[in-house]
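Submitted below is the structure of interest, expressed as structure tokens.
In this view, the complex is presented without one of its protein chains, the others remaining in place.
Then we have subunit A:
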Amino acid sequence: MTAVLTAGRLLGAGHPDLRGHDTAHGPLPRLPHDVLIGVVRDAGLTGHGGAGFPTHVKLAAVRGHAGGRRPPVVVGNGAEGEPGSAKDRTLLARAPHLVLDGLQLAAAAVGAAKAHLYVRPASAGPLARAVRERRAAGRDPVPVVVHQAQEAFLSGEESAVVSVLSGGRAVPRDKLRRVTESGVGGAPTLVQNVETLAQLALVARHGADWFRRSRTFLATVTGPVGRPGVYEVPHGVALTALLAAAGGPVAAPRAVLVGGFHGAWVPAAAVDVPMSREGLAPYGASPGAGVVIPLAAGECGLARTARIVGYLAGAGAKQCGPCLNGLPRLAATMAALARMEGDPSLPAGVARLAALVRGRGACGHPDGTVRLIRSAMTVFADDVTAHLHGSCLDGARP
């Protein structure tokens, strides 16, 4: 996958070594923690790992627990388990020091004594070198440890990251106590996606007003486009413009999957929609971690969705009953629909199973899977009707 850079400070001004980074970005300002959290709030920074949670709320929550027995811990999350996503590893390769700046800022904001980076194995070596380079330059007040993440869909789930760094398995934990209160080794823990940390380093340098005007994000465009890759584009860019930046779809797609495998299909008629939370909300979608995958010409949306649901059913942590039992059943029902089995009860079966698993697990895996399925049943409603009558609008044969 080739990364093509467009306007923006994340990748556009990125430099893998410290001297180049300093030249491009200038010194990192030191702000009192309450000032920094206020700037982050005014900037409107939200998480880039998928959930889009307001960053200042998390920072304030962890800071609020800073007076306890264990000092807070910060974790930069670059596990990037989403198969369609490559933006975190690209950012870590091109601008590691922006991420490491953000990690130090986050540590200062919450009063942390220790920082971790949890990244894919291929990113770990170069990142450890960047950490040593900064240590030699006396740059980082809070020590940073680099860890290799498992390459699995759920490995980057916040509580799964905390579990691994606490010596446990890479599976999500129950959320009765939030990780902001009790995370790594029982310490209040801030887990932030690595792009969010890089964004934080820009917010601290340039301020809230600049960020609101010049805000960009990283998107990974994969599938049938001219130049698949990672793109830095303005916040709220039209989905069509993002696809055009990636060389455009090879043929006009009937729908585009936005937000990755836990995302939603945006129908062809709506591809002018802005890539923002508000813009995508009517389609049940959100930018998520910025993954965009157009449907190929002649590809059946139901068949594609059924394959993804099959993958998701296998990618679960196998620990929560409703998800463990329900996702394989959902996958089988979607597969039967995709195969054009003429059973008219299939759509009702999909709806019933979706309602049965939603909200019933330790993490967002069942809910994300249901989001994808419900959007497919809506966007490909005509295909559902055709399939029940033994034909496919995209010419597939049973």
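Quick note on the criterion: a contact is a pair of C-beta atoms (placed from the backbone, for glycine too) under 8 Å apart; a residue touches a chain by one contact, two chains touch by 3 or more; residues count from 1.
As a convention for this text, contacts and distances are computed from a predicted model.
**Q** Assign the chain not included in the display its UniProt protein name, restricting the answer to "Chemotaxis protein CheA", "Assimilatory nitrite reductase (NAD(P)H) small subunit", "ABC-2 type transport system ATP-binding protein" or "Ferredoxin".
**A** "Ferredoxin"
**Q** Among A:23, A:325, A:345 or A:385, choose the residue that contacts the chain missing from this document, as touch is defined above.
**A** Looking across A:23, A:325, A:345 or A:385, the contact with the absent chain belongs to A:325.
**Q** Of A:25, A:56, A:94 or A:173, which one is in contact with the hidden chain?
**A** Counting the whole complex, the residue in contact with the absent chain is A:173.
**Q** In the whole complex, not just what's shown, which of A:143, A:314, A:359 or A:390 touches the removed chain?
**A** A:359
**Q** With the missing chain put back, which residues of subunit A would touch it? List them for me.
**A** 171-174, 176, 319-323, 325, 355-356, 359-362
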